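A quick write-up on the structure given underneath.
A single protein chain has been omitted; all remaining protein chains appear in their positions.
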Amino acid sequence: MNNNEIIPWFILLNPLITAVLILFVFRKNHGTAATVSTMSAFFGLVGSLCAFTLAPTHTLVLWIDIPGLQIPIGVQLDHLSQVMLLVVTGIGFLVHLYSTVYMEHDESKARFFGHLSLFMFSMLGIVLADNFAMMFIFWELVGVSSYLLIGHWFTRDAAGKAANKAFMMNRIGDFGFMLGILMLWSTAGTVTFKGLEAATGTLTTNPMFLTAAILLVFCGAMGKSAQFPLHTWLPDAMEGPTPVSALIHAATMVAAGVFMLARIAFLIGLSPAAALIIAWIGAITSILAALMATQQDDIKRILAYSTLSQLGYMVMAIGLAPDPSGGPAMFHLFTHAFFKALLFLGAGAVIHALHHEQDIWKMGGLSKHMPKTTVTFAIGTAALTGFPLLAGFWSKDSILAAASEKSTPLYIIGLCVAVLTAFYMTRLFVVAFLGKPRTEAAHHGHDCPARMTVPLLILAVLSVIAGFVPEKWFFSAHQHFHWNIAIPATIAFAVGTAIAFKIYSGKDKDPIRVSAFRNKFYLDEIYGAIVAGTQDVLAYIANAVDSLISGIVRLAGMAAWGVGFLFRLLQFGNVQGYSFVFGLGVVGLIWFVVFK
Amino acid sequence: MTLTLNHYLLVSGLLFSIGFAGVLLRRNIIIIFMCLELMLNAANLSLVAFSRFNVGADGLPNFNAQVLTFFIITVAAAEVAVGLAIIVALYRARQTTHVEDITTLKF
Amino acid sequence: MTVLNFIVLLPILNAIAIACGAPARKSALLSAWTQLALTIVAMCGYRGGFAYGSTWAVAPEWGLNLTFGADGLALVMLLLTAIVTVAAVWVTPKIEKRENLFYACVLLISGGAAGAFASVDMFFFYAFHELALIPTFLLIGIWGQGERQVAAWKITIYLAVGSMILLVGLAKLYLAFPEGARTFDMIEMTKARHLIPAAEQGGIYIWLLVGFGVLISLFPFHSWAAPAYAAAPTPAAMLHAGVLKKFGLYGLIRIAVPLLPEGAKVWMNLLLVLLVANILYIGLVTIAQKKLDWMLGYSSVMHMGYIFLGIAAGNAIGITGASLLMLGHGLSIAALFAMCGYLRQTSPSLAFTSLGGIAKKAPFLGYAFGMAAFASIGLPGFANFASEAMVFFGAFKAGPAATLDFSSIQLATVCGLWGVVISAVYMLRAYRQIFQGEPQANVAAFKDPSCSIKWSVILLLAALMVGGLWPKSMLNFIQPSVEALIGK
Partner (left out) sequence: MQQIIPAITLEIAVLVLGLLMLFAEAFSTRADRSHMARYAIAVLLALVGFSFFTTPPPANPAAGSMWNFYAVDATAMLFKRIALATTAIVLVMALEYRSVLAKFIPGTEEGRGTGEFYCLPVFICAGLMFMASAVDFILIFVALELVTIGFYVLVAYMRKHEQSLEAGVKYLILGALSTGFLVYGVTWIFGLSGHTHLDKVKAALVAGFAAGGPLVGNEHALLFGIMLVLVALGFKIAAAPFQLWVPDVYQGAPTPVTAFLSVGSKAAGFIVLVRVLEVFLAIPAVRGKVVAALVLLAILTLLYGNLTAMPQDNLKRLFAYSSIAHAGYLLIACAALSADPAGAKEAISFYLAGYLVMTLLSFLVLITVARQSRGDDIRHFAGLGKRNPFLAFAMTVAIASLAGIPLTAGFLGKFLVFKSAVAAGQYALIGVGILGVGAGFYYYFKVIAAMYWDEPTDRTPITVGPLTRLFVGGLVALVFVLGIWPAPILNQLSERPITAVAHK
């Protein structure tokens, strides 16, 4: 274990040690907890920067080692994980810095930072994992830490319910994920990615089986990255503190699904049917989320739906162009992490300034009093909507290029989503920042202290330059700039922004009211009905049947007692009766033996 | 007609069933007791009949059975002695020898 | 007199001493801690195979002698017994009436379980387990709560009938060997297992399956479990759900798996149907429960399904996973019942509606119950996950690879996986209703548990985390003995 193999282990275990320290040692003194956690995030960032320069290494420790099943805890530092490390630790550190101020007056701050470090540990575990089993382990740990962080203010019922919902959706996803792993493992005989790559021969013997296995593994990604059927938990996860939403529900955790798909891109490449289905699910999610985002009023919910929509984009990209070194999906994930974190933190700054006011129609005219936040938020919006030469433009462009080659309907959906994204983001910006302040709180909103605005500035810079990263980071093949995609994308951007600008500038309430979008296509109610219909009804029936079974058991006992009671009546006391029964017994016995 | 083994067995069978019927039907304990002795004597009769009819190799009847008959008679005597003592004690205590009255012990 | 004899005799002798008037709680605690220390010493000194053997010839011509001996698997089970006994004795609140009899019964149950795991002789293996029957009857009957007497009757008679069925099964197994090779010693039986005619194995296996099934609350025979655990006082519930239930599974692994492979094949589908019912049907029943103790009782019945799945898999991975899951489940259910017992002191009905917002008042309890709840639904970092993963891997491997039409065991694995979701549903719903939200009126006076309860729960959770973070520590013990059991 020479020194450059120790670095990834250090990056992985450093947040775990901090989490344990905070949760068990510094439970009471909140100050030290915050600083320790932020320092560890900083060391993580430094570590991953050094790791970026290292050659790919792969060291492992056998966690379970019994004949027939070897599950290693391994650290695989290759090109994909180096990039992802940068994203996770970078944004992680900034969010830590940001939340030292944001969570200033929270009475259980130590617990918050402990759970945050626990989350960092689990996320880094997914990034560095070299096999499916370890990835599944950290998959569940990420689910739990998101449960803990969403439910941070557990005294509020909404937070508790949202945390439960998030964990359940992840669990349903994990059900499919584990089944997929089992299928792949039982065929290939190993769980490590390298082993699976070597075993592609045996895997492709039964294409139907391979497609099913990949789709089941994708099921895990759907749960984690909130794809179409399992997406309703993400908007509710906004109950958690905003830094949590920024770190987990924008940049890192939700991207874990996409990262995992990138990790097994060589498998998806083997089965085109699975790739197509994945692409379509991504597309559906993005179009639905985009439509829903247009009608939301809560600033964090709009950003949540926009994340959903962008995630749909990335999953579509993976489906269309599964490229082992990441491809357009990872490029978009890379850029999206920065500007979405920026937008969330900006929103957090606004909420913090307006004393937890989240409804955009109660804001307005913030640009006068919060110049720095407004500028950074503007840059973030521009990057997200695809303003030319900014980060979003390049990554979205590469996805649309991939879409246009593979299937035109997906390309058209991609363009529509681009229009809608531009529309709702401009709507948000116009209503919240421009025009005149609508409420008293909006009047004297002021910029937040340095430790909150500095991360905003850094992220703003990153959102600008993120598009110009060298090609080989994400693409194995050479990418030429294709004009026939860039022009329609910019037109879509321009159209969306213009329409939103015209409709929403100077309005006091939302002119367009589409109830279907506003209450999220009634999906929550549908899911509630399904769960209530199947699970609770079945549980009720099961409980009734169970009391029936225990009733039968008691009945058997009572029947025995009853028979005993009847037999007892045979003892009626009269000697002659006894001798009569005696005689009856003799005659019966003789008949049974002699004549039968 | 010469009496064969079956005739004796028939008589002892009848005696036995009469005794048993007496035990079942009569009310008075002493009569029941007599019927019990009757059943024992039925067994004696059939024993003697068997020993008389399966003559041994040396032409003499098999004496084992007849030894048993004596034992049965003596045992019956002992039983009657003890039995009557108990019945008398019962009569002294309960002034009754009817079977229906002694049913305090039940269920 | 090897260390194993001390481990077994210690609780029993202490029980007698306490019954005769020794200071109850102190000597019980002393005995529990010594038992744990001795078990750890035994585990450290363990070098493989059947160690610490001691034989006392009882009836040589029947091949019956009181032999103690422990291989890796037995030592892990003894460790489970020792830890749960320490926790159970430590957690007991002040007993007003007849404290001596109470602790004597608790120690007798622990001694019975330790004796069963430590004995190599099939007859005494069965006999020691039955030692716990009367103490359970007394514990539930005298110090229980709710409709305790009905529950006491139900559990005693149900287990008695189950044990008789098991006894007939063991007698059939004993007689299946040809005249000369008849012995009760499980090691010799495993060596001479080829002598058992394949045709008879099916007949013997069903008796053992039903007999052990009743003791383990397999699906149709489970109606005694939940009422008994709900009505039992905390230590009795901890010991019964955590340790005594594992006797049946240990018996299946020790006797049914190595000796009756053909029998297992014959009854494979029946076992799979029952264990799927155990997971899904009982899972749904658990969801429908309204009170915490009943829910925990049913959830422990449900988790037996996974262990059965591991045993049904029949390969080394599955059975090793099942054995580790026995340890994991034992510790987690014991911790949950300990805290449930503490909660019961404030709101006896333990209904979800009457509890709420306890985490605000008792942060330690909130955190500890959270960890135990997550452990029991299989969160990585605890022993349950590592073992459940192995059970699923082993069970799936038992079926054909690379085909989409799954064999019966693979379908059972799929249901098992869905069971993990069901267990998350009811556990988290309970956790939210009890611990999260605003503290209710009757919870106002609630505060964190006293030192003894706190540290016993910490002990249980620490053991769980050791098993979860570093499963190799336990697997080094379990794996070789499972290999010996299954290997031809």
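The letters A, B and C name the chains in turn, as written, and every chain counts its residues from 1.
As a convention for this text, a contact is a pair of C-beta atoms (placed from the backbone, for glycine too) under 8 Å apart; a residue touches a chain by one contact, two chains touch by 3 or more.
Keep in mind that what you see is a predicted model, and the values were worked out from it rather than measured.
Peer 1: According to the contact rule at the top, which chains on display are touched by the left-out chain?
Peer 2: Over the full assembly, the chain not pictured touches A, B, C.
Peer 1: Name every residue on chain B in touch with the hidden partner chain.
Peer 2: Interface residues of chain B facing the absent chain: 12, 16, 19-20, 23, 29, 32-33, 36, 39-40, 42-43, 46-47, 50-51, 54, 56, 62, 64-65, 67-68, 71-72, 75, 78-79, 82-83, 85-87, 89-90, 92-94, 102, 104-106.
Peer 1: For chain C, enumerate the residues touching the unshown chain of the complex.
Peer 2: Residues touching the hidden chain, for chain C, are 19, 54-61, 66, 98, 101, 123, 126-128, 130-131, 133-134, 137-138, 141-142, 149, 152-153, 156-157, 160-161, 164-165, 167-168, 171-172, 174-175.
Peer 1: Residue-wise, where is chain A in contact with the chain that is not depicted?
Peer 2: The missing chain touches chain A at positions 557, 560-561, 563-565, 567-568, 570-571, 573, 575, 577-579, 581-582, 584-586, 588-590, 592-594.
Just so it is clear, only the chains that are shown with their structure count from here on.
Peer 1: Building nodes from the protein chains and edges from chain pairs that touch, which of line, ring, star, complete or other describes the result?
Peer 2: line
Peer 1: Starting from the mean Cα coordinates of chain A and chain C, work out the distance between those two points in Å.
Peer 2: Averaging C-alpha atoms per chain gives centres 36 Å apart.
Peer 1: If you average the CA atoms of chain A and of chain B, how many Å lie between those two points?
Peer 2: Roughly 97 Å, centre to centre.
Peer 1: What are the residues of chain A that contact at least two other chains?
Peer 2: There are none in chain A.
Peer 1: What are the residue numbers in chain B that touch two or more other chains?
Peer 2: Counting only residues that touch two or more other chains, chain B contributes none.
Peer 1: Can you tell me which positions in chain B touch chain A when the two form their complex?
Peer 2: Those residues of chain B that touch chain A are 20, 23-24, 32, 99-100, 102-107.
Peer 1: For the complex, give me every residue of chain A touching chain B.
Peer 2: 568-569, 571-576, 579-580, 583
Peer 1: Show which residues of chain A lie in contact with chain C when the two form their complex.
Peer 2: Residues 62-69, 71, 133, 136-138, 140-141, 144, 151, 154-157, 159-161, 163-164, 167-168, 171-172, 174-175, 178-179, 182-183, 185-187, 202-203, 205-206, 208-209, 212, 535-536, 538-543, 545-546, 549-550, 553-554, 557.
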